[in-house]
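As you look at this complex, bear in mind that one protein chain is not there, while each of the others sits in place.
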Amino acid sequence: MVKEKISLLQFFVLLNLFVYGTNLVVGSGLDAKKDAWIAILIGVAGGILLFLMYYYLYTLYPDLSLVGYSQKLLGKYAGGFIGLLYIIFFIYEAARDLRDVGGVIGATVLNETPMIFISGVMILAIAYIIYLGIEVLARTAEIFWGFVVILGALGSLFFYFSGLIDVKQLLPLLESGWKPVLKAVYTNTIMFPFGEMVAFTFILPYIEKKKQVLKVGMAAVIVSGLLITYSTAINLSVLGVDIMTRSQFPLLSAVQGIEIMNFIEHLDVMAVLVLIIGVFFKISVFYYAAIVAMADLFKVTHKKRLIFPTAIIILNTSLIIAGNFTEHLNEGKFVLRTIFPIFAVGFPVLYCLIAFFKSKVTR
Amino acid sequence: MVIKMIKKYAAVCLLVVGVSVLLTGCWNSKEINELAIVTTMGIDQAEEDGRFEVTIELANPPEVAGGSQSSGRASTATVYSATGDTLISAIRRIVQQTPREPFFPYTQSIVFGEELARSGIQDTFDLLERNQEFRTTPRVLIARGHTAKEVIKILSPLEKIPAKKLVKTSEISGKSLGETITVKVFEFVDQITSESAEPLVGGVSIIGDKEQGTGVSNIEDTEPNALIKSEGLAIFKDGHLKRWVEKEDARGMLWVVNKIESTIINLDCNQEASALSIKITNTHSSINAVIKNGQPTITIDVKEEGEVEEVLCNIDVTDQTTIQNFEKQLEDKTKQEIERAIKIAKEEKSDVFGFGEAINRKDPGLWKQIKKNYDEEFTALEVNIKVDAYITRSGMRTGSYNQE
């Protein structure tokens, strides 16, 4: 069996796509109104702390996934149980993102198409890429990252040329002081998107050059954070805070306004494409993390056997997760506040502490 | 072996899914010639049967495109209307009359009848925002003194689609005269929902015989029976049309909101009134709030650049002092226009300039205090106007042939 390897650049782009994938279109930090972008910027700092924590665990067990070291630290059964929770968490997360796609596509491009079809073809495509392995996934991400960056740069140019950007819309800074901003940081800019990085604890062991993981990972967190900040600021300055907070997909609304030379207009489908690509890789990472976790936990040697059944579980979960899109979004907010911190912060902190004391004791 | 079986199983599943998708798919697929392309939508107050009367204009592609598909006889567009309690129910009633489903993304303009505008249009935007088929970019216009339906029905020379005619007439006149503006729906919604600003909307009216303007014959004559004219600026307050503002007054408002691209200002020269025309080529204005002792004041800075376009009197445009005089006169004139405009706005208690926005930007705390009785605050607001005018060019001739 050939051990699959991903390069640092691939790790960078994967993390990048993962973090700003859904975020670009769905938007976050909007509880802070005009200061959403400040909230996100602060969120990046939180993201860095989270990554440092995951990295610390990674340095202790460079060849093990989170499930692997949780069993080492907590024993076979307790650790295994937490591993099981993580599997459920990842499948749930993948299903949530799949539902996001179904929601956006259904609301914009294919509004008469049943959700099961939209989500079904997506999960099939993802299952195929997972089947080909993490290496192929990472390399494919590399190409589409370039595509997204080019589209993003073009989009930015279009915004400037069409004269939609009105920086005054961002003023005044801190309209209602720091309180709502910090609150928004806590509720919706750290956990989403950065808390989701916990899935990368399952991918870190595949990286080729272990020494530079820290540097590259930090760079990825910062770059993607800045990108989200930038796009949120652009959205705000184009749409104004009122429309922005009322929009389900702010980026789409903003892009709709672009009109250049009576020819370049109605570009929202392009924004949807960016979303599809971002979410595609995001689901892939969760999905893969779930597969790795399962394989590690149940000592499955043929990972590929798990792929197809998991796809079906994810698809079904995404369909039954909520009755409608509003419920889905509300549930998302609830989950962000309650379940996310446990998985993204709670258990990793626990592991860090145990590992730290263990090392003290052995010395 | 097991893997192989799973592979086979997966392959079969894929095949089944693929085939069933191929056979049943294409839920959203609509052929382009099955669409009824809506180019403009008019909303009026309904006289009976519900709240709104919706009028849509559908393009007739073969006639618009011309060429071999065109019969040359049919009109380039067809107008339908129906009433309903909500916009969408009215639109669905229209479908009763058309063989095709209306397709809205190409709606160029949304026209409101004056009557509806006066009784309030804040309820009409939810559909436009919510429905994904509508864009944020159609232009909003008010049919001045008419119903939207009447305006939409007028066929127009030069432009094949009446909707284009509406938007372009308004845009071009705004660009060259600076007395009307065309706002996009989302700008309009942004302002109408804002607590600290009110929208300004351009008006369109009909000159000539509106009954005669609806047939193909209207575009066959050299002098059409009816024409669309862009005139006036509508001031809104809480979603209700309050007043029409004309010519210089309208321009005064647009100076403040920085919407003037180009305009002609007539100046007096040698005691002759309005004998010299300046073409304004470049303007910029900004609104800033200054807070003194908890009392906001507004400063408006206007910079304008112009060139001498037409001289009907005896002056020397190469003379520096003459030019400086005119610059001074231009500044005064602009200032007067702005002052008059502010006075009108204050009369209607409609903050079309976004002064409230400026105060909020400066001091959000203060804004929260005065927000509640902003109508009074606005009428009492002190406004300082500062205008800088520059005349940069004087055309191809140095002197006028009137010169002795």
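To keep things simple, chains are lettered A and B as they appear, and every chain counts its residues starting from 1.
As a working rule, a residue touches a chain if its C-beta (ideal position, glycine included) is under 8 Å from a C-beta of that chain, and two chains touch if they have at least 3 such contacts.
The rule is simple: contacts and distances are computed from a predicted model.
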Check your understanding: With one chain of the assembly withheld, which option in "Spore germination protein KA", "Heme exporter protein B", "Spermidine/putrescine import ATP-binding protein PotA" or "Branched-chain amino acid ABC transporter permease" matches that chain's UniProt protein name?
Key -> "Spore germination protein KA"
Study note, to complete from the structure: Of A:Val109, A:Leu182, A:Met218 or A:Ile339, the residue that touches the missing chain is A:Val109
Check your understanding: Which residue from A:Ile276, A:Ala322, A:Val335 or A:Leu350 sits in contact with the chain not drawn here?
Key -> A:Ile276
Point to revise | Which residue of A:Ile88, A:Val136 or A:Leu174 touches the chain not shown here | key: A:Val136
Check your understanding: Which one touches the absent chain: B:Ala65, B:Ile172 or B:Ile291?
Key -> B:Ala65
Check your understanding: Which parts of chain B are in contact with the chain that was left out?
Key -> 3-4, 21-22, 25-26, 28-33, 35, 37, 59, 61-62, 64-65, 67, 69-70, 103, 105-106, 108, 133, 135
Point to revise | Those residues of chain A which, in the complete complex, touch the missing chain | key: 1-2, 4, 7, 9-10, 105, 109-110, 113, 117-118, 121-122, 125, 128-129, 131-133, 135-137, 139-140, 142-144, 262-263, 265-267, 269, 272-273, 276-277, 280, 301-304
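Assume only the chains that are shown with their structure count from here on.
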Exercise for review: List the centre-to-centre spacing of chain A and chain B in whole Å, with centres computed as mean CA coordinates.
Suggested key: 41
Exercise for review: Please name which positions on chain B make contact with chain A in the complex.
Suggested key: 2-3, 6, 9-10, 13-14, 17, 21, 25, 27-28, 105, 129, 132, 135-137, 184, 186, 189-190, 193-194, 357, 360-364
Check your understanding: Which bits of chain A are touching chain B when the two form their complex?
Key -> 107-114, 117, 120-121, 124, 168, 171-172, 175-176, 239-240, 242-243, 246, 253, 256-257, 259, 265-266, 302, 304-305, 308
